[in-house]
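Heads up, one of the protein chains got dropped from this complex, but the rest are sitting where they should.
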Amino acid sequence: MILQGQAFEPFTQEPIRLIGDGGEWVGPFELDLEPEKLRGFYLDMLLGRLIDERMSRLQRQGKTSFVAPSAGHEAAQVGMAHALRRGHDWLYPYYRDVALLTALGMPLIEFVGQVMGTRADPAKARQMPYHPGSRELNVFTVASPIASHVPPAVGTALAMKLSGRSEVVLCTFGDGATSEGDWHAGVNLAGAQGAPIVFACENNGYAISVDFKKQTGSDNIAVKAQSYGMPGYLVDGMDVLASYFVARDAVERAREGVGPSLIEFVVYRYGGHSSADDDARYRPREEVEAWRRRDPLARYRRFLERRDLWDDAAEEQARAELGTQLQDAITRAEAAGPAPVEWMFDDVYAEVPARLVRQRRELLG
Amino acid sequence: MILQGQAFEPFTQEPIRLIGDGGEWVGPFELDLEPEKLRGFYLDMLLGRLIDERMSRLQRQGKTSFVAPSAGHEAAQVGMAHALRRGHDWLYPYYRDVALLTALGMPLIEFVGQVMGTRADPAKARQMPYHPGSRELNVFTVASPIASHVPPAVGTALAMKLSGRSEVVLCTFGDGATSEGDWHAGVNLAGAQGAPIVFACENNGYAISVDFKKQTGSDNIAVKAQSYGMPGYLVDGMDVLASYFVARDAVERAREGVGPSLIEFVVYRYGGHSSADDDARYRPREEVEAWRRRDPLARYRRFLERRDLWDDAAEEQARAELGTQLQDAITRAEAAGPAPVEWMFDDVYAEVPARLVRQRRELLG
Amino acid sequence: MSVQTMAQAIATTLDSEMARDERVVVIGEDVGKRGGVFLATDKLFDKYGPDRVIDSPLSEAAIIGAALGMAVYGIRPVAEIQFADYVFPGFDQLVSQVAKVRYRSGGAFAAPLVVRMPSGGGVRGGHHHSQNPDAHFVHTAGLKVVYPSTPADSAGLLRAAIRDDDPVVVMEPKRLYRAVKEEVPEGDHVVAIGEAAVRREGDDVVLVSYGGSMAETLKAADALQEQGIRPHVLDLRSLQPWDEDAVLAAAARVGRVVLVSESPRTAGFMAEVSATIVEEVMDSLLAPPLRVTGFDTPYPYAQDREYLPSPNRILRAVERVLTY
Partner (left out) sequence: MSVQTMAQAIATTLDSEMARDERVVVIGEDVGKRGGVFLATDKLFDKYGPDRVIDSPLSEAAIIGAALGMAVYGIRPVAEIQFADYVFPGFDQLVSQVAKVRYRSGGAFAAPLVVRMPSGGGVRGGHHHSQNPDAHFVHTAGLKVVYPSTPADSAGLLRAAIRDDDPVVVMEPKRLYRAVKEEVPEGDHVVAIGEAAVRREGDDVVLVSYGGSMAETLKAADALQEQGIRPHVLDLRSLQPWDEDAVLAAAARVGRVVLVSESPRTAGFMAEVSATIVEEVMDSLLAPPLRVTGFDTPYPYAQDREYLPSPNRILRAVERVLTY
């Protein structure tokens, strides 16, 4: 049976929007958020955007081997971050969730340290860039195999149910991820068990070069919730307030034990799939430009300015401050120095087995 | 986009029925089938029922190691068999499709030979009982891993599309199978590519002991077609005419290039999951009895009798004839003798590699 | 102490561990009311209910993946894969997620979980109810693998696995589930992971095996005794880590070794044992270590018995190493 959202209808044909192109509020209810909170959304999006630009530069400078552009996804990501109880709820993110992680409170030095793969990486530089995680923030470390984090996310939600705590899991992924068998296996288990979890698809219309029409036969991702007896919401993922409110409703519904939901955020990635991609091979430039015109930061800035919550001065100051923080993190991450070779042999098991002790000796003498 | 069936509505709340409990026609259109065809449906269901009973006896007699009861599934299976062009279309069946295979024309000696695992098994007794297949009939040999035949079935359908022939694939499975990742991966590919295939779920409410509520959160299987942009039909699988007409429409639609469909046949298995099962541990006897009262053979016999197409004499004669054919097949399968040991080393590759020649010598000297 | 079959020993061990630690849960197909198709979870559902004895949908990826998600949260799941042959739909969860989560997270997250699976042939199951995929697990860094051959060891190793801080694959020789009964110590009976057991003392030839093939290996050993040949028989019990010390010491002392496993020969686990023996103690060898294994074919149905290493094949190999 389909569970109804509180304020929003599932399975709409058009994406749910709360902010119009001109920045005007078009929501069906009274907006009740503090100015600080409203400004906070913008600052978090801006930080995500700045990180994206800065990391690409780092990559061109040869200071990191890889980046996964996230520009265009900020509104959905920041909206989700604010829907969670930091350090209480759990997040199973994917590699493109830069703004989501930093908005959730991941220290810049941890994110940048992971991207640069130095001693500053709390995870000991074990994985390629854009694979962060955090025990403190309950952020499950990103793994490369697409959708392989979905069944584990459901397992954590089932464990929460068992422990009777009021925690919730948020699990994010792209549109391509929904084609993997593991995605289905996980979401289906959540539906069958009524697990306290929210599934969030950041649908940017492409899985590397494969466009959505070749990915699946359905009109959108939200409708797939029908298969699992949960509500599916189609949301304008370039509208940070729509993203926030729909996510918040779904998270709270899960917290109350009503059950899981699936949210599709319609977004677009401005950059290539990664620093190794050449998107000109499969995307017309006009398409990219058309989406850039709907930029989530620009639209939301118009919203704030209409309410006198933002202006050029604020913008300038914010960019300066965030830029400094970012540069500081990069400097510290670099200064931390390269990860030592002997780290290679730790953490395979709780204790280093005799076999690995011998192999370490074989390499390091 | 959802493709509409010709005569039937997809996604109905109630299963599509054409025959009432009393055997009366309740269809929305004129029934246009020849008496011979109508009687043929019954004979095919009866044969399936007789095989089921006889194989269970064989198993108790120790003449086969395993059986998968199919009683209760006959109407859906026979309906599907008649919707296909024999030897032209392809079938990717699962282990419970006894009546489907024999109605499609699989010689009894081949089916029984496989079940008894003697020299009479065209597949050289490589697999456990209830894993038949046929190159001549385009029936892909059954494999045990649930849903693992679904992606291959789609591959065959894509190959047909490429070859531009007017062939169609029918792929059957149980309700539990729909939870496997491979099921999703396959059905999603078919939807994305518009492959000429019909997916058919024989939903008997259980996956061994796991009942449907624990299998998935959706109300039924048919609705899952929404995820893949194809129509889903909920059908009374104990109504052979409803099963036939809905399957025929879906098959012809696929043949015309309109695209794939998913059909859910609501059935019940009277027996245990297999000869190794003890269903009393998880199913109340009353439930089994209640379903037996809706027996597909009894209901359809009433239908035929109302039209004077069947009577006790015909029943007696049919049982006698089919019983003799069945006994004859069993006798011949047994007489064929055990499968030779050396068969173990063939068909691993097109040619037996040196390594296996050595291993054969190691065993046989 | 009570006399039990292997299947009973497993069920009672799960029961006692669930009673001891409420974080221990069971998840799998038909583990609930059905008690598992081999009754290895018999009665647990009635005693602990649906929250701790979870009947999963039909998906091994869901079972193994969910177990991982529970483990990182702090629950101690024991997942059942109905037949080892069906681990493959969940193989990505096992090798990409479970085995690597501690490593890739730099120790932030770990997966103390157990994956039990009835394994091996001899039950007329054909090739999807008879396989022995141990080599795949042993080759995967981050996993531990145990493979008991007796009721007591099944209890002791399963208990050790549940209490271990790393993911442990527990392979159970299904053809021995009901083959023998023996005294099974209860309470805290634990068999340390990584320790082989000496089943016969001798110095004419070393027979190394594990799991289901221990039955045929011991039959062969008895036949040798009757001929006055004294075999030293090792039951590995654990494959990852495996007891290199015990095997190397015996190999060095006796110089003649036969390795018995029902898994397919090529790149099977016994290739690793053979290579290690030669790397470490070649000069003490009087003959090359010989492997007696399953064949490099899918597991057949009609030749269910012939596929397995028989006492005769083992004896022929022993003869070759003795007369080398």
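Labels A, B and C are assigned to the chains in the order they are written; within every chain, residues are numbered from 1.
The working rule: contacts are C-beta pairs under 8 Å (C-beta built on N, C-alpha and C of every residue); 3 or more make two chains touch, one makes a residue touch a chain.
For clarity, every value in this text was computed on a predicted model and none was experimentally measured.
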item: Contact set of the excluded chain (shown chains only); value: A, B, C
item: Residue in contact with the excluded chain [from B:Pro151, B:Gly217 or B:Pro296]; value: B:Pro151
item: Residue among A:Glu180, A:Asp239 or A:Asp295 touching the omitted chain; value: A:Glu180
item: On chain A, residues whose C-beta touches the chain left out of the figure; value: 65-66, 117, 124-128, 131, 143-148, 176-177, 179-182, 207-210, 214-216, 276-277, 281-282, 338-339, 341, 343-345, 348, 355-356, 359, 362-363
item: Interface with the undisplayed chain - residues on chain C; value: 85, 88-89, 91-92, 95-96, 99-100, 103-104, 126-128, 135-136, 138-139, 141-142, 240, 264, 266-272, 274-275, 278-280, 282, 285, 287-291, 295-298
item: Chain B, residues in touch with the chain not shown (by the definition above); value: 90, 121-124, 126-127, 131, 133-135, 140-141, 143, 145, 148-163, 181-182, 185-186, 188-189, 192-193, 346-350, 353-355
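The rule is simple: only the chains that are shown with their structure count from here on.
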item: Distance from chain B to chain A - Cα centre to Cα centre, in angstrom; value: 44
item: Separation of mean Cα positions, chain C and chain B [Å, integer]; value: 36
item: For chain A paired with chain C, centre-to-centre distance based on mean C-alpha positions, whole Å; value: 40
item: For chain C, residues that touch 2 or more chains besides their own; value: 56-57, 59, 61-62, 89
item: Residues of chain A engaged with two or more neighbouring chains; value: 181-182, 185, 188-189, 192
